[in-house]
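For this view, one protein chain was removed and the others were kept in their places.
== chain A ==
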Amino acid sequence: MSTTERREPADVLDHLAGGDPSGAVAGLRAARPDLTRFSQASYESLLEPDGDDSLTRRERELVALRIALQTPDSRLAAWHETRLIAATGSPATVDAVSAFPAVSPELTPREVAILRHADLVTQHPTEAQATDIGALRTAGLSTREIVTLSQLIAFVAFQVRILATLRAFGATGGETT
């Protein structure tokens, strides 16, 4: 496997930020090494988990892809499309996530409940109610899975905002001083 085809770059935000012709993005990230490494560690804890006692890899990728598509963040979406297909998904599953909430045989009722919650928390967080947690329980999620899901959705909200900021700096080239 060549370097450009490696599935996991050392730092996902660097990889997804895109071009940095002036080095402005690299300069900012190097000036804040703890923000850089802690962001990557949170990414890994949610999208490269060690154990298998919470959401599945496929479920995590469905959520991240959905939020990337809805933001929209095309680079992040492409990243998670590839990962979803690797996590037992298929191109048809990607289409189902894109067309959600349209009904699709590609998605289980549990996955539908997860995606519905991802849309709610991403787009209308002030409208969430206790009954929305109840809907996740009815779909079979444990308390631990509900917490993991909530953290994942909220993490991607963080991630897309850092990516937007990095790209703004990359495009302007940073200050000249």
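By our rule, a contact is a pair of C-beta atoms (placed from the backbone, for glycine too) under 8 Å apart; a residue touches a chain by one contact, two chains touch by 3 or more; residues count from 1.
By definition in this document, contacts and distances are computed from a predicted model.
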**Complete:** Among "ABC-2 type transport system ATP-binding protein", "Carboxymuconolactone decarboxylase-like domain-containing protein", "ABC transporter permease" or "RNA polymerase sigma factor", UniProt's protein name for the complex chain that is not shown is "Carboxymuconolactone decarboxylase-like domain-containing protein"
**Touch with the omitted chain, as defined above, among A:46, A:97 or A:114** = A:46
**Message:** Out of A:16, A:63, A:94 or A:121, which residue would touch the omitted chain in the full complex?
**Reply:** A:121
**Fill in**
In the full complex, chain A touches the hidden chain through residues 24, 28, 31-32, 34-35, 38-39, 41-42, 44-46, 49-51, 54, 71-73, 120-122, 125-126, 128-130, 132-133, 143-144, 146-148, 150-151, 153-155, 157-158, 160-162, 164-165, 167-169, 171-172, 174-175, 177
